[in-house]
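Written out below as structure tokens is the structure these notes cover.
With one protein chain held back, the other chains of the complex are shown just where they sit.
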Amino acid sequence: MAKAILYDTTKCTACRACQVACKGWNELPAEVTTNRGTYENPADLSPTTWLKMKFREIEPGGKVRWLFTRRSCMHCTDAGCVKVCPSKALYHHELGFVAYNKDLCTGCGYCIEACPFDVPRSDRNLLTGIAKMDKCTLCTTPGLDRIAEGWEPACVKTCPTNALQYDDRDKLVAEGRKRVDSLRDAGWANANLYGENELGGLHVMYVLDDHPSVYELPVNPQISAATVAWQDAIQPLGWAVGGLTVLGLGLNYMVARANINREKEKKDVAGS
Amino acid sequence: MELSRRDFLKASGAAGIGGVFLFGTLDPTAALAGVPRFLPLKNKVKETTTICCYCAVGCGAIVTTYEDETLKIEGDPDHPINEGSLCSKGLAMSQVHQVDGKPNPLRLTRPLYRAPGGTAWQEMDWGTAIETIAQRVKATRDATFDEANSRTEAVASLGGGELDNEECYLLSKMDRALGMVYLEHCARI
Amino acid sequence: MSQEVEKYSKPTRILHWVHLVSFCILFLTGLVLFIPQLGFLAQDSVTRVIHRIGAVVFIIAPLIYIPMNWQATKRGIKEAFSWGASDIGWLKAAPRYYFSGDEKDMPPQGSMNTGQRLWWLIVLVSGAIFTITGLIMWFAKTSAPAAVLQWMVFIHDVAFILAGTMLLLHIYLGLFHPLMNEAWKAIYKGNISAEYAKKHHAKWYEEVAKSKEVKS
Partner (left out) sequence: MTNHWIDIRNSDCIMIIGSNAAENHPISFKWVTKAMEKGAKLISVDPRFTRTSSKADIYAPMRSGCDIAFIGGMINYILNDMERNPGNYNMEYVTQYTNAALIINSNFEFDDGLFGEVKDGKYTTDAKNTWKYGDTKTPAADPTLKDPNCVFQLMKKHFSRYDADTVCNITGTPKDTYLQVCQTYTATGQKGKAGTIMYAMGTTQHTYGTQNIRGYAILQLLLANMGVSGGGINALRGTSNVQGSTDMCLLAHILPGYLNVPMESDADLDTYIKRSGKNPDATITPQGLAGDKSSNWWGNSKKYVVSLLKAWYGDSAQTANDFGFHYLPKCDPAKNYTHIGMFEAMGEGKIKGLWCWGQNPAVGGPNSNGEREALGNLDWLVSADIWLNETAEFWNRPGADAASINTEVFVLPAACSYEKEGSISNSGRWAQWRYKAVNPPGVALPDLEIMNLVMLKIKELYQADSSAPGREAVTNLVWNYGDVNADMVAREVNGYDLTTGKLAASFGSLKDDGTTSSGNWLYCNQYTEEDGNKCARRGAVDAHPKEIGLYSNWSWCWPVNRRIIYNRASVNLDGVPWDSEHPVILDYDSEKKWQGDVPDGGWAPINQAKEGEKYLPFIMKPEGIARIWGYGRVDGPLPEVYEPWESPLDRNLMSGTKTNPCAFIGKYRNERSTPSEYPYVGTTYRCTEHWQTGIMTRNLPWLVELMPEMYVEMDEVLAAEKGITAGDKVVVYNARGEVNAVAVVTKRFQPLQVGGKTIHHIGVLNHWGYSGMSTGDSGNILTPHVGDANTTIPEYKTFLCNVRRA
């Protein structure tokens, strides 16, 4: 049974308890930040910030709205990161979301480039290339695995308004659709459940009262053409070519040796 | 071109005969090189209930201490007001004691004294600090005491909405016994 | 004792070996990323560090060689891009030759035969591709757009497959193929027997024989 997080933006007060809960449970240190003229901080996700809230002010029809969005791993079913991860440090947890075994990470950064939501981060030594990726593991980091204990993720547990819920994905899809219906009834014509179908179904879904673009979410997230071309065409081709080459060379060796030995024998016979 | 993960496995399995030849299996979900995907949580020493020290919602929290002397704080799920939730401040309460597994370096750990006109702190032991403070209180009180009204207007007390009830009570009791009338705390401001 | 001719000068041989070793390091440390079962070798970026050391050697070695051996370089590059009708003949005849040793349709070859020149061309082109895409992935990893980096990986990977398989072929022919018994000697010691030269590089041998004294 797949599990998921449902994030209801209409209930979120952006208290950012989730941000601190994430750092607290996962033992992540604080970053040094500055005020950039906004409440939003840290400026971006990072190896020590796996979850951050985004703040956006808009003024449709002269009425101010202050929108809050969660920025963290969306735990895709068709996950670009899992697709490209060469050491399979990133993998699909049996409950559906994208778990991560940091010990296996080689620091290649392919996941960072492949993520349609721009989520994984690493601190990379540009010269040596030494790096480790980090991202939200939905609290399944080995040694800090809340899910294995049967608990909900730290961010969900702490959410004051239950804007975050953790449950069976099917139940949350139903719940999310219900919320969307009630929002539509209340006049939010563009209300939608983001993540229900995107990328094979996300394991973090958003109840939005407006179009995803208003919340600065990718409207139709896709695994990039480069990932597909690379992983689904070139990599298998590489195996095929490599494999055939080895086979061919082996074959050649056996055939050629036999032939040449025969030639030699002929010569020897002729010469004797 | 959109291939599902399963298709990809099929495709690579089919195309990569050579790979199979070389490395046995291509199934990337096969057990990997013995790196554990699951480790148990750290050993707990105890769980202690507390009430958040910030605003007056009165949320319950649980302080969990571990064998490695670290601690974590989370909302108390049994508490009827917060039902396990805490806000950013409440959760950060653990850092009052400990930051990144070490004692918060900004906490006061011993009494300090600054002499008149002094430009630096000096460390002081508790005995000296208490003795000196008691003497200062008595000297100021005695010099300014209005016996008719049983008060001194020269010694003042501030605090404390951050103290426990029992501490507030004791402070109220001692302040009044000393005749203080300038007696306030943050409820007024 | 049969006569010997100098096939490869010492600097050329040093370059070859340095380049080969660095390429093999690059090949193996890159290959790790193809095989999840070997992913643990790449943990903590160990193979990436080795890959980069290999890459430095791979890039620097020819840069040192070129100015010191400008004539040879010029000649080599010229050869890589000089293709003619005999090459087609060679390609047609090669399978038969390499499987059965039947050399009757093989056109006479220069210092490098068609196969060797093909390999040489791939070395030049893929080397350039590896260098360019590799440097971008190295130094622009944190600044270039994700799409650019992804296509760089893609191209690097294509070059890897091409050069990698050809490298296998190259090593195979150099070390194991029953007929190529002196190619190893050529690149290891520098000299080959006149007989071998006549047989495998007839055109070149004629030129050499004409212009230079043949060692006995």
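The first chain written gets the first letter, and so on, giving A, B and C; residue counts start at 1 in each chain.
Quick note on the criterion: a contact is a pair of C-beta atoms (placed from the backbone, for glycine too) under 8 Å apart; a residue touches a chain by one contact, two chains touch by 3 or more.
Every value quoted in this text rests on a predicted model; they were computed, and no experiment measured them.
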- prompt: What are the shown chains that the omitted chain is in contact with?
  reply: A, B
Residue, one of A:I5, A:V20, A:A131 or A:V204, that touches the chain absent here: A:V20
Field: Hidden partner chain, residues of chain B it touches
entry: 46, 48-60, 63, 65, 71, 73, 78-83, 85-93, 95-97, 99-100, 103-104, 106-119, 121, 124, 126, 129-138, 140-145, 147-189
- prompt: If the missing chain were put back, which residues of chain A would it touch?
  reply: 10-11, 13-17, 19-20, 23-24, 29-39, 41-42, 57-59, 64-68, 160-163
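FYI, only the chains that are shown with their structure count from here on.
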Task: Could you find the chain whose CA centre sits the greatest distance from that of chain C?
output: B
Field: Innermost chain, where centres are averages of C-alpha coordinates
entry: A
Geometric centre distance via CA averages, chain B-chain A, whole Å: 33
- line: Per the C-alpha means, the centres of chain A and chain C lie apart by a whole-Å value of 40
Query: How many angstrom between the C-alpha centroids of chain C and chain B?
result: 64
Task: Would you please write down the residue numbers of chain A that are in contact with two or more other chains?
output: 87-88, 103-104, 229, 235, 237, 239, 241-242, 245-246
- prompt: Hey, what residues on chain C touch two or more of the other chains?
  reply: 36, 39-40
Query: Contact residues on chain A for chain C in the complex?
result: 86-89, 103-110, 112-114, 118, 124, 126, 128-132, 224, 226-227, 229-230, 234-235, 237-239, 241-242, 245-246, 249, 252-253, 255-257, 259-261, 263
Task: Provide the residue numbers of chain A that touch chain B in the complex, in ascending order.
output: 15-17, 19-21, 24-25, 27, 29, 78, 82-83, 87-88, 91, 99, 101, 103-104, 142-145, 148-149, 154, 157-160, 200, 223, 225, 228-229, 231-233, 235-237, 239-247
Statement: Touching chain A in the complex, chain C uses residues 32-34, 36, 39-40, 42-45, 47-49, 51-52, 98-101, 138-139, 141-142, 146-147, 149-151, 153-154, 157-158, 160-161, 164-165, 168-169, 172, 176-179
